[in-house]
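Note that one protein chain of the assembly has been removed; the remaining protein chains are unaltered in position.
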Amino acid sequence: MREREIREGHGSMVSRISRFISDFDNLVPAYALMIACVALIGLLTLPLLTYEPDQIYPKTLNPSSPLNPYDRGGAPFTAAEVHAQYPENAPYIGYVTGYLTPLSRFFAATTQYMGTTIVAHPGGIIDEILYYTRGLDTIVETSILFVAFAVASFLYRRREE
Amino acid sequence: MFDLPIEGPALFSIPFGDIVDYASPYTLILFLFAALFTALAILSRPEQHADIIFGEDGVYTGRIPGPENRFQRFMAIACGLAAMGATVSGDIFNFCIFTSMVGLTCIGIVASSGNRHVLNAAFEYGIVTMIAMIPLFGGAAIVAATTGTLSIWELAGGAIAVPFVAKAFLVLGVMGEGMAPFYVAKAEITRAQGAPYILMIHVSSLLIFLRIIEIIITI
Amino acid sequence: MQSRTGKKIAGTSLVIIILAELLPVAGMIPPWAGFILLVLSVPWFLLGLMLWWRAPGGESDLPFIGY
Partner (left out) sequence: MIQYILFALATGLLFHGIHRKLIARIQGRPGPPVWQEILHTLKFSFKQTWIPDTASEVHFVGVVLISIAIWILALGVVIYEGSVLLLFAIYLLHKIVEHGMGLSSGSPYAKFGAIRSVISAASELPLFVTILLIYYFTGSLMLSDIIQWQASNGPLIIPAFPAAVAMYLIILSKMHFGPFSIIEGKEIVSGNRTEHFGVWRAGLEAGFAIKTYVLLNAFVLIFLGSFSLPVLVLIMAVILMTLSFVCAYCPLLGPYDTVTVQSLVTGVLLAYIIILEVVL
């Protein structure tokens, strides 16, 4: 008992909490607890949430298409029905809906899984919405990947030395 | 251009397709502050850490080796750019990815430290950063599902109700990305050397925190 | 850092401060712009002035390490 008191302290409530949060090994549990609390509130209020049918980027899934999750319909370089939040910022909207490189056209013609490889091989599908109206997002996303690779390679090379 | 009595009128906007970045007096000052500290990180040399040798009169000063210094500076600049993007972004999803980039670059800044204690703290902080992406993007996803849009311009003014849980998730995500709760890991991380770069951790996390306050009051 | 540098900084920023006071009165820039100019110039003015009139001499040294 006494040992435990020395280890965990027997001060006021405040100093007990202080001791707990001053150890960074407790950081992840504390943060996880906070997420759990908010997630619980989210679950309780779930019946109040309603799905908005008028989505900015509507999409119908066509499982038979080899480009499945990314297929926006329409032929490349002809106008297709694509939505945008600010159409005035996108004068050429809908004109490239899904451009395939020769390699990806081969994949699309022979397999059903072209859509799953979009991030795995270069020049897969130029998704009109992803790359045109939300171009900044794709730039930042690749920057994140770049930063992650930079950190990883730096750590790896330092271990080599 | 919206004019809400929260942060002053929107001064100008820069459209990137559907993502319209805007500057109000508030976000403009945050942006300039991020730019200022990024410039400081580029211009200033790191400090030398002065310490005494125990039991003697000698004082030694430690200098960061070249490669470490270059990498830290690179990460600090990336962190500054991410913070600048997060402060002016006019789209919730775009804000979220800039924020997660801030979290990642913060780990990058301390990754070059040779101090085991600092690296341990950075590891815990990194785990929190990774966990925090769930509430962060979860919040953005709930916003998109319940309102049908992601643009802060469309959501501003409370015309479209954003559920409380989405806001709570966004705040929680930013807390995890930027300022881990109760600051313990961040305080330990700042023991690492390289003042202008380490400072960027603090700058970026406070800026994204300030920005999320503005966002959740605005939407 | 030379005390002459301080003099130059203080002088330049004093000119900006006077401009920031006069231009809004003349109606050439809005008042808030004048204030922004003050925000940018007053810190330089204060430090410049102090660097100018501070006592000369002293060599840079290591930080204070212990009693």
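Here the chain labels run A, B and C in written order, and each chain numbers its own residues starting at 1.
Here is the rule we use: a contact is a pair of C-beta atoms (placed from the backbone, for glycine too) under 8 Å apart; a residue touches a chain by one contact, two chains touch by 3 or more.
Because the structure is a prediction, the values reported are computed rather than measured.
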Exercise for review: Counting contacts across the entire complex, name the shown chains the missing chain touches.
Suggested key: A, B, C
Study note, to complete from the structure: Only one of B:6, B:35 or B:130 touches the unshown chain, namely B:6
Study note, to complete from the structure: Among the options B:17, B:46, B:80 or B:138, the absent chain makes contact with B:46
Point to revise | Sole contact to the chain not displayed, among B:77, B:127, B:160 or B:206 | key: B:206
Exercise for review: Kindly note down the residues of subunit A that lie in touch with the hidden chain.
Suggested key: 14-15, 17-19, 21-22
Practice item. List the residues of subunit B that touch the chain left out of this view. Key: 5-8, 25-26, 29-30, 33, 36-37, 40, 43-51, 61, 179, 182-184, 186-188, 190-191, 195-196, 198-199, 202-203, 206, 209-210, 213-214, 217
Revision key, fill the gap. Hidden partner sits against subunit C at residues 1, 17, 20-21, 24, 31-32, 34-36, 38-40, 42-44, 46-47, 49-51, 53-65
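What we mean here is this: only the chains that are shown with their structure count from here on.
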Review point. Per the centroid of Cα atoms for each chain, what is the distance between subunit A and subunit B, given in Å?
Key: 18
Revision key, fill the gap. Cα centre of subunit B to Cα centre of subunit C, whole Å, reads 31
Check your understanding: Along subunit B, where are the residues that touch subunit A in the complex?
Key -> 15-20, 71, 74-75, 78, 82, 85, 91, 93-94, 97-98, 100-101, 104-105, 107-108, 111-112, 120-121, 124-125, 127-128, 131-132, 134-135, 142, 144-151, 154, 163-165, 168-169, 172, 175-176, 180-182, 184-185, 188
**Study point:** subunit C residues within the subunit B interface of the complex
**Key:** 62-63, 65-66
Point to revise | Of subunit A, residues touching subunit B in the complex | key: 21-28, 30-32, 34-35, 38, 41-42, 45, 48-56, 84-86, 89-90, 132-137, 140-141, 143-144, 147-148, 150-151, 154-155, 158
